[in-house]
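Only a single protein chain was left out; the remaining protein chains are all shown in position.
Up next, chain A:
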Amino acid sequence: MNVMDKPVFSVEGLWKVFGPKADSVPADPGLTSLEPAELRARTGCTAAVRDVSFDVRKGEVFVVMGLSGSGKSTLVRCLTRLIEPTAGTIAIDGEDVRAMDKSRLRELRRHRAAMVFQHFGLLPHRTVLDNVAYGLEIQGVGRSERRARAQDVVAKVGLEGMEQRRPSQLSGGQRQRVGLARALAVDPQVLLFDEPFSALDPLIRRDMQEEVVRLHREEGRTMVFITHDLSEALKLGDRIALMRDGKVVQLGTPEEIVGSPADDYVREFVRDVSREQVMTVGTAMRPGDCGGTEHPGALAPDELVADAIKVVARSGKPACVVDNGRCLGVVDHERLLGVVAGTEPRKEAA
């Protein structure tokens, strides 16, 4: 939607190789083409991130998704050089991150990108309030001001009344709220999430996901979200990069990933997804104006198929898909069932 904006993060040909003489691997075409196991046998090196490129647009939630060991956590750490990349370029707002000196990099970490960690990474000897204010303290913000700002953020994430507790006195969900508040307190341009909810119970996890959705709706902050949970990725992501063995195998909207998997691996991955919860009417419709001037019970093109089924089932008639008063197409039982069954015709190139 915000295509005209310049990307916040722009990653090009990024490599991260661990092991002896890691530098030589990305430069050698004979090595880059090897499978991971073969590469390790040949050089003793492990390539965690292999030739990854993507842009993160302003205001979107960009999800990097993959199983454990796919390199997604390494990738997000490379963005602020918590892990030093081996090759490739990273730019934030057009500025080369890899060329930054120490103080410039510190400035980036302090103000522009803040991270939320899987196991929270809280300081056990500080209260909730001081943990939240920690980022500001590091920046040298005065005590009373940073406490006041931290107080605001604590309220925003729903932790009022717990300011004086220690992390050990909180539940897992509450701890991650502290982690989230700490990242928000420095008012960063981008929020980076490294599997933030995978250590939480399913119910708490859902709460926290909704919290993130709410925050994103209210503030419109750019987010990079790492997860191994497909449903989480589909729920939160505007766009998803699916990683395997350090490579991005498909990058697209949730609908593109579910609707037109790039290869068998992705297809296997999304097999059990309830497609009606991801696919939209716009994809499911039979294109073409219905011809009429009135469109009773019309649907918007970005509405979910699951909602369209309700409408169509209730009225018993096909429904029109209308955008800005213009009729784009029609969905009927056959079309909608096709989506649920996964037999609908492949979406033509957009």
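For the reader, a short list of remarks on this structure follows.
Everything that follows uses one rule, which is that a residue touches a chain if its C-beta (ideal position, glycine included) is under 8 Å from a C-beta of that chain, and two chains touch if they have at least 3 such contacts; residues count from 1.
Methods note: contacts and distances are computed from a predicted model.
Think of the chain that is not pictured: of "1,2-phenylacetyl-CoA epoxidase subunit PaaA", "ABC transporter permease subunit", "cytochrome-c oxidase" or "Metapyrocatechase", UniProt labels it "ABC transporter permease subunit".
Only one residue from A:11, A:65, A:186 or A:266 touches the chain missing from this view: A:186. For the chain missing from the display, the contacting residue among A:125, A:214, A:271 or A:310 is A:125, taking the whole complex into account.
Checked against the full complex, the one of A:137, A:187, A:207 or A:245 touching the unshown chain is A:137.
The chain that is not drawn here is touched, among residues A:108, A:180, A:200 or A:285, by A:108.
In the full complex, chain A touches the hidden chain at residues 77, 80, 82, 105-111, 114-115, 117-126, 134-135, 137-139, 166, 179, 182, 186, 192.
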